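Every protein chain but one is kept in place in this view of the complex.
In this document, chain identifiers A and B correspond to the written order of the chains, with residue numbering beginning at 1 in each.
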Amino acid sequence: MRKPVSILLLCLLLLLLPVLGSGGYLLNIIVMIFIFVILAVSLDLVMGWAGQISFAHAAFFGIGAYTTAIMERDLGTGFWVNLPSGMVVAGLFGLALGLPALRLRGHFLAIVSIAFQTIVYLALSQWTSFTGGQYGLSVEPVPGFQRVGQFYYLALALAALTVVLAWALTHSRVGAAWQAIRDDEVLARAIGLHTTSSKLLAFVIAAALAGGAGVLVAHHIRGVTPDDFTILVSASIVAMVIVGGQGTLWGPLLGAVVLTALPELLGPLASFKLVIFGALMIFMIIAMPEGVLGAWVHRRRR
Amino acid sequence: MDSFNLFLQFLANGVVNGSGYVLVAVGLTLIFGILGVVNFAHGEFYMLGGYAAVTAAYFLGWGLLPTFLIVAVALGLFGILSERIVFRPLAGKDATNAIIASFGLSVLLQNGALLVFGAQPQTLRLDGMAQTAFQIGPVFLTGQRVLIVLATLVLVSILMLVLRYTWTGRALRAMAQHPMVAQISGVHVRRVSVVTFAVGAALAGIAGGLMSAVFMVQPTSGSMLVLKAFTVVILGGMGSVGGAVTAGLLLGIIEAMVSGYLGNELRDMIGFFLVIVMLLVRPQGLFGRITERS
Partner (left out) sequence: MYRIFSRALAGAGALGLACALMAAPAAAQDTVKLGVMLPLSGPAALAGTSIIEGVRFAAEEANAKGGVLGKQVELFIENDEGSSTKGVTAVRKLIESDGVVGISGTYVSAVALAASKVAREFHVPMVSAGSTSSNVTDANEPGDPWFFRAFPGSVEQARQSAEDIVHKLGAKRVAIIQENSIYGSSLADQLKKDVEAAGGEIIAIETYNPDERDFYSVLTKLRTQKPEAIYMAGLMDAGAQIIKQSREVGMDTQLVGSGSMMSDKLIELAGPASEGFAVSSMFEPSTPNPVGQAFTERFRAQFNKEPDVYSALGYDSMNVLIEAVRRAGKADGAAIQQALMHMDDFPLVQGPADTTAKFDAQGSVPFKIGLAIVKNGKREWLPFD
C-alpha cells in the first residue's frame, strides 16, 4: 500500500527540515502550520464530529496564550507548568460557554460563539491593567528551545500528539456518540444517548486543545497581543475545517496547511496577501463546500 | 442643573450614534430576515460608503445631495455584485458556508481598500455644512450629526412605507415569512435577493458616508461596526426592521450613558454583554419571531 510509505516520507521530511534548510522564515511558517493544525483538528471535533458550529475558537486560543503570559508575569512559572494550566483555563471557559450555549441550535449557537469571541477580544484589548491592553504582554522563550529550529520539534510533537488524540477519540465510543448526534440528534436522544453532555465534552476538549495551542504560540512569538486572537482568526479556523473537509482526520490538517501556507508564499506585502486570502476563502467555500477531502471521499464512495 | 445638562448631552450623543447603528443594522436584518444570510461584510459596505463619499466630495467636488446619491448608487451596485458573485452560488447550502464566505469578502474588501486608498484616515468635508457647532438648549451639536439623525428618520420611514405598501415590499415580506409559498405565488426569488442586497448595502453605505463627516474613515472602520450592528440585530430580533430601529437607538443611548457615567473604556463591552444576556433569556430578541428549532 502506498499510503504508509508516503506518510513515512513526509514524517522523515518534517523531522529533517530544520537540518536541511536553515531558512528561519520557512521554519516559522511551518511552526505556525503546526499550531493551526492543533486548532483545526480540535475544532473539527466540535464541527465535523459533534456537528456544532463555533466561531469562538480564537477566543480559547487567546485565553491559553494569555494564561501563560499572565502566569509568567505574576507567578513566574514557565512553559511546562503553563501548558497544562492554559489548557485547563481554556477548558473551563469552554465549559462556561458550552453549558448555556449548547441548548441553542444552528444559527443561534454560531451567534453566541461570535458574541463570546468578541467579549474575550474586548476584555483582552481593553482591560489594560490585567492583560496589557492593545499592546499586549511579552513572554519568555522556552529554555532549551530558543532557536526556531529547536522550537520546531516542540511544536511538531504537540501537533502530532493532538492528531493522535483526535484519532483515538473519534474511533472510540465517544466518537461514535458524536457521529450519532451529528447525523440525527433527535434520534440519538431517542435511543438514550446523553446528547448534551456528549456535545459538551467535544466542546470542552476542543477548547482545552485550543488553549494549549495558545500557550505554544505565545512562547513561539514571544508575546501576546489581542489582534492575534480576533474573530477573523476564528473564521479562518472554521474555513480550514470546511475547506479541508469536516469530519475526516486529514481534512482539517490539509485545510490548516493550505490556508496558513498559501498566503505566505503569495507576496511580501501584508495587505496584498490578505486580499488573496479573502478571495481564496470565498473561492474555496463556493467551489468545494464539502472540502477537498470531503469531495474526494464522496467520489471514492460511488 | 449642570448634571441634567450633561445627561441631555449624553442622550443627544447616544441618539446620533444610535442612528448610525440603525441604518447599518436595518440592512443587515433585512438580508438575514429575507435571505437567511449572515453577512459579515456589511461593515465593509459601510466603510466603502465612507470612501465613496470622500471621493465624490473631494475629487468631484459635489455637494451634499449629489454626493449621497452617488454613495447610494455605488453601494447598491456593490451589493448586487456581492450577491451575484459570493452569495448566490451558496444559496440553499449550509448557512455556515455563507458566513465564512462573507468573512472572506470582508477580508478582501478591507485589504483591497487598504491597497487602493492607503492606511491614512480621511475625513469628509461637505460644502454648505458648517464645521462649527451650534447649541440647542444646553446641548452642543454639529450639522453633520443632526444630518445623521434626519437621514435615518427619512430613510427608515421610506423603507417601512415601501415594505408595507408596494409590490416589492410585499414580495420581500413574503419571502421572509414563507419562502416556499412566496415562490409559488410568483415571487422572483432571484430578484428579491438582488433587491435586498442592494438596499442593505446602500443603507450601510449612506451611514458610512454620513459618519465619515463626523469621524474619519479608514479601511478598518467596518470591523467593529459590523459587530455592533449584529448586536443591534440580535437585540432587536433578526429579521425585524422595527426591532433594529428600537435596539439601535437604545444601544447608542446606553453606550453613551455608560461612557459618560461609568467610564469611556467600558463603552464597547456593554453591547456584547447585553447580547449574551438576551440570547440566554430571550433568544429571538425584542421583536423577533420564534423560529422552528429543527
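One rule holds for everything that comes next: contacts are C-beta pairs under 8 Å (C-beta built on N, C-alpha and C of every residue); 3 or more make two chains touch, one makes a residue touch a chain.
Quick caveat: nothing in here was measured; it's all calculated off a predicted structure.
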item	value
Touching partners, among the displayed chains, of the absent chain	A, B
Chain not shown: contacting residue from B:114, B:210, B:226 or B:244	B:114
Candidates A:28, A:150 or A:196 - the one touching the absent chain	A:28
Interface residues of subunit B (partner: the chain not displayed)	2, 6, 9-10, 13, 17, 114, 118-121, 123, 125, 131-133, 135, 140, 142, 215-216, 220, 224, 256, 259-260, 263-265, 267-268
Missing-partner contacts on subunit A, residue numbers	1-3, 5-7, 9-10, 13, 17, 20-26, 28, 125-126, 128, 132-136, 138, 146-148, 221-225, 227-228, 250, 257, 265, 269-271, 296-297, 300
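The working rule: only the chains that are shown with their structure count from here on.
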item	value
CA centroid of subunit A to CA centroid of subunit B, Å	32
Complex contact set, residues of subunit A against subunit B	53, 55, 100, 104-108, 110-112, 114-116, 118-119, 122-123, 126, 231-232, 235-236, 238-239, 242, 271-272, 274-275, 277-282, 285-286, 289
Contacting residues of subunit B [partner subunit A, same complex]	38, 40, 86, 89-90, 93-97, 99-101, 103-112, 114-115, 227, 230-231, 234, 238, 265-266, 268-269, 272-273, 275-276, 279-280, 283, 293-294
